[in-house]
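Every protein chain but one is kept in place in this view of the complex.
First chain written, first letter: the chains are A and B, and each begins at residue 1.
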Amino acid sequence: MSLEKTYPKEVKQILAKYPPEGKRSAVMPLLFLAQREEGYITKAAIEDIAQLLDITTTEIDAVITFYTLYHQEKAGKYRVQVCNDLPCALRGADKFLEDLCENLAIKVGETTPDGAITLEAVACLAACNNAPMFQTQGPDGIKYYENMTVAKTMDVIQTLKHAGKEAE
Amino acid sequence: MAYVLLRHREIPDLHKIDVYKKNGGLAAFKNAVTKMTPAEVIDVVKNSGLRGRGGAGFSTGMKWSFIDAKSWPHYIVANADESEPGTFKDREIMESNPLQFLEGLAIGAYAVGAHTAYIYLRGEFWQVADILDAKIAEMEKAGYLGDNLFGTDFSLRIYTHLGAGAYICGEETALLESLEGKRGQPRVRPPFPPSVGLYNKPTIINNVETFTNVPMILANGADWYKSMGTADSAGVKIFSLSGRVRRPGNYELPFGTTFRELIYGEKYGAGVQDSRTVKAIMPAGASSSMIVVNGDDKVLDTPMDYASVRTLRAELGSASVIVLDDTVNINWVINKTIRFFKHESCGKCTPCREGTFWMNKIVQRVSGEDRTQKDLDLLMSVAKQMQGRCLCALGDFSTMAVTTGMERFPEDFQVKQ
Partner (left out) sequence: MSKQVTITINGKQVQVPEGSGLVEAAKLAGVDIPVFCHHPKLEPAGMCRMCLVEIGRPMIDPKTKEPIIENGAPKIQYLPKLETACTNRVSEGMVVLTQSEKAKSGQYATLEFLLTSHPLDCPICDKGGECSLQDLTMRHGPGKTRFILEEKQHFEKPLPIGDLIYLDRERCIQCSRCIRFQDQIAGESVLGFEDRGRGMQIVSISDPEFDSIFSGNTTDICPVGALTTADFRFGARPWELQSQASICTQCPVGCNLTLNTRREAQAGGEIVVKRVMPRQNEEVNEIWICDKGRFGHHYTESKKRLTKPLIRKDDKLARASWDAAAKLAGENFAAAKKNFVILASGRLANEDLFNLKSLADHAGGTALLYSDMGGGELTQLVGVGAGTNLANIGKGDAILVVASDLYEEAPIWWLRVKQAADRGATLIVANPRETKLDRFATSKIRYEYGEESKAIAELSKKGKVADEFAKAKNAIILFGSEGIGLTGTSALASACATLLQETGHTGRANNGLIGVWQRSNDQGAFEIGFQPEADLDKALKGKAVYIVGADPVGDDPILAKALSGAKFVAAQELLETATTEIADVVFPAQAFTEREGTYTSGERRVQRFYPAVAPKGDSKPDFAITALIAKQMGIILEGSSASVVFDILSHSVDAFAELSYARLAETKPQWPIVGRGDMYYGGTTYENKQGMGIQLIPTAQTEGTVRIPKVRKEAALHPKEKEALAVPVNKLYDLGVMIASAELLEEHIGKATVRMHSSTAQKFGVETGQIVTLNFEGLDGEALAQVDDTVPAGVALVPRSMGLAIHEPLVGSLQLKTQSGKGK
């Protein structure tokens, strides 16, 4: 796989943002691009980006593992990431997450048996006024869902599962 | 009072460039570039008393004047990392009043001689980045971004850059590292970014809200701005109100408004949920020192400005006001905050890396009913041992709720006899 071949336009756009001496800056957007298809970053993609930016694979690995939005292992098609940090928790996020687990019959960190949804708890997402809330991380990037109830969430999940199927 | 920052709440469709322009938008930028010298722009901002809204409250005009004129090119960066638990103001600005923010950034760029501006967004802000990209493109099309603007030799491009999930990237030097494609670990300072910043070039970094003030200041003058707020804290501020209030949300108010007004005002917080009483306030998100309220009117009547909040032995910071009512156990609160900081410690310096790890271990034992005095002492001692010794402020932040919570709410840390 080569990002330059798969996403020629995007790669060009990304590289154009930074001065030549700052080419390395492109590593984060390129990693998001590499993650788009599979939901995680493969070894091959790391080598590809290393070549593209003239840095070592270890340097890229160091970046990937520092940030929480990059993944190196396969998970559900969508990651449902519920904020249960202090402000959200003050507005019932812990209970919301618990109920969600029950409804999906999985624990935090697990994936539904159909491989569609991985449920995660994350740190504050800057939507504290609209708790409970979560974001989804999937093939179409990251989306916020705010002022949620369990019922509304289950609807969202149904739609996501459906979308996941269609895409396949 | 008319809004200064959250103007979209009064003016429908303010995010559209024609609406924005009709309401005076982009004139300040054009005027600055065509009629003012950069030094004049900096002077106005300095005189307005505008202080950085990212937390530290440093004079914005002063910071801009520090840019090293001997080394080129210059960069300007908007800090849109907004990751402090309890903070959600920049997101509303960028989603609903993006052009005013971009205009402020553009004026800043002109003032410090930067031809390239980056907006560093926290990685979760994909949708916000899409909005900004679209707005940047519109501005470019309308001739407000690009080469030789308004026929002058000033050129400017603005780019968005998404982080990928790391609170520490809000710290300005960690942000620069991240923007350079590295792990977001803070740099040793000095040198400070205005001398050695992005790609080792002079760089100015400001918060989104800080920039958003600038077009209005240029349009209406420094005195107009100073006429709002207090002597030490000029102008208006967006208070992100969250926790146990009836109406959490962003409220734009002049500095010096009291906690009571924000929390109980009908247009604002509208009181505590279930009509309970306020036990504590965390005025600066998870990094706050705990302000003891317990129904104390004097505390509730304290004006919210940098100096007054300090009299309560706390910092106003980014004004992310988290309200804790009398049902909340402070023990539980510090459990949450430490978990956050342990997760977000970058690991670069010893006290923060080890301290947050061990505090997190100890606090779990301290949460139970069978807590021991020894563990409580150890927790306090670890926190104190970190204070003032970390490489960046995150380390200190992680201890604030712990030390002040334990000292000021001893009833929540009782040991069973």
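Assume a contact is a pair of C-beta atoms (placed from the backbone, for glycine too) under 8 Å apart; a residue touches a chain by one contact, two chains touch by 3 or more.
Remember, it's a predicted structure, so these values are computed and weren't measured experimentally.
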| Given the contact definition stated above, which residue among B:11, B:270, B:307 or B:378 touches the chain not shown here? | B:378
| query | Which residue, B:226, B:389 or B:408, contacts the hidden chain when the whole complex is considered? | reply | B:389
| Touching the left-out chain: which of B:83, B:160, B:257 or B:356? | B:356
| Which listed residue (B:135, B:342 or B:371) would be found touching the missing chain in the intact complex? | B:342
| query | Hey, which chain A residues sit against the chain that's not shown? | reply | 46, 55-59, 61-62, 65-66
| note | On chain B, the omitted chain is touched by residues 166, 183, 188, 342-351, 353-358, 361, 378, 381, 385-386, 388-391
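We take it that only the chains that are shown with their structure count from here on.
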| Of all residues in chain A, which touch chain B in the complex? | 17, 19, 21-22, 24-29, 31-32, 53, 55, 59, 62-63, 66-70, 85-87, 89-91, 123-131, 135, 141-144
| request: Spell out the residues on chain B that touch chain A in their complex, using ranges where they run on. | output: 82-88, 90-91, 116, 122-127, 159, 161-167, 178-184, 198-199, 240-244, 248-250, 286, 320, 322, 324, 328, 333, 336-337, 340, 343-344, 346
